[in-house]
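Here is the structure we will look at, set down as structure tokens.
The other protein chains are all here in position, but one chain of the complex has been omitted.
On to subunit A.
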Amino acid sequence: MAKYLVWSLACVLALAATAFAEEAITIGLLSDLSGPTSAVGAPYSEGIKDAAKYINENGGIAGKKVNLVEVDYAYNAQQALAAYKRFISQDKIVALQGWGTQDTEALTKFVGKDQIPTLSASYSAHLTDPEKAPYNFFVAADYTTQIRAALKYFKDNWKKSEAPKVAFVYPDHPYGLAPIAGAKEYAKELGFEIVGDENVALNAMDAMAQLLRLQKLAPDYVWIGGTTPSAAIIMKDAQKLGFNTTFFCNIWGVDESLVKLAGDAANGTYSLQTAVVYGQKVPGMAAIEKMTGGTPKMTHYIRGFASMLVMAEGLKIAAAKGELTGPAIKEALETLRDFDPMGLTPPISFFPNDHRPNMSVFIYKVEDGKMVEVAKESLERKAEWLGK
């Protein structure tokens, strides 16, 4: 008798489980929690998970809950591929939250073929061209747009009569190289004098040789395209050499951990961000502070949060129109016009032939170990910049 009871209970539970599964909207989440980019990957994925929780607590999407299925792929293309196949065939996901260059690019063709809208944190400009990557989206201005915005800001605030000199320091790596050609072209157009290029690897232990060469060229501005550890090395070595210049760093080069790594040397560095920092007065911050119990989070967390909010908006529009399918969600995302993810990022718009979310970049400056907002620079959405 007891055996039958157990069996029938198990059946009821199984039915309940499937019923729940039908009610939920399943989204795949590829995170790097243990691989080389985990220092920033873990807070980003935490932001996504907290945003999903926030959405579920506030009525979900068309009455359904968002169900995130997370896989830690350790920044390995092969594991990302296997995880993606599992998402598609077992979990039946309708959309994907991806992470870095390695997984996003390895999956570009797959998500296009399987029609899975993907939001990721790989901001290479070539992913914004729907002809090449029809199902890829992200919520930050691409890497090249970020540099362009900073160059424009510096040029607008340039008081001297001679042309400002700019140099580029970046790792010889797909991520470091991606924006350089476009940035140089724009720098020339604005009237900058490009004085030099140097390579500093992501895992560099020192950058003295490169900085000594650069110091002789006396650039007014130096772009650092790396991650916080390499950016910190460059800043500390520059301080030791007494190299007086203005550094500006891309989105992965400055965050809350830079000050701990570089100390005083970080002061005066400009940081290009596409989301607000923790504690800034925007409508969404109250929700985030409530979710996190007031414990400060990195800016990557906030971008993850915003990425999930934007995806949720696409899901809501698609759900209101009918069935939640990949093409419907993609179409819904492409109707977004100046959608505001609670002030966490500049307004987001996607177009069927242009997946650049916006052309706006927040420019922060590190002052006394804190990131202080100094400007918001918006560029024109020029067609010739798409994908470059």
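Keep in mind that, in the parts below, contacts are C-beta pairs under 8 Å (C-beta built on N, C-alpha and C of every residue); 3 or more make two chains touch, one makes a residue touch a chain; residues count from 1.
Assume contacts and distances are computed from a predicted model.
The chain absent from the displayed complex carries the UniProt protein name "Branched-chain amino acid ABC transporter permease", chosen from "Iron complex transport system substrate-binding protein", "Oxidoreductase", "Branched-chain amino acid ABC transporter permease" or "Beta-ketoacyl synthase C-terminal domain-containing protein". Although one chain is not drawn, the whole complex shows that of A:Leu177, A:Val195, A:Leu241 or A:Val282 it is A:Leu177 that touches it. Between the chain not shown and the residues A:Ser124, A:Thr245, A:Gln273 or A:Thr299, the one that touches is A:Ser124. Contact with the chain not shown here comes from a single listed residue; of A:Ala24, A:Ile88 or A:Leu190, that residue is A:Ile88.
When the full complex is taken into account, the listed residue touching the unshown chain is A:Ala42, out of A:Ile27, A:Ala42, A:Val200 or A:Leu214. Residues of subunit A in touch with the missing chain: 31, 33-35, 38, 42, 69-72, 74, 76-79, 81-83, 85-86, 88-90, 101-102, 105-110, 113, 124, 126, 132, 172-175, 177-178.
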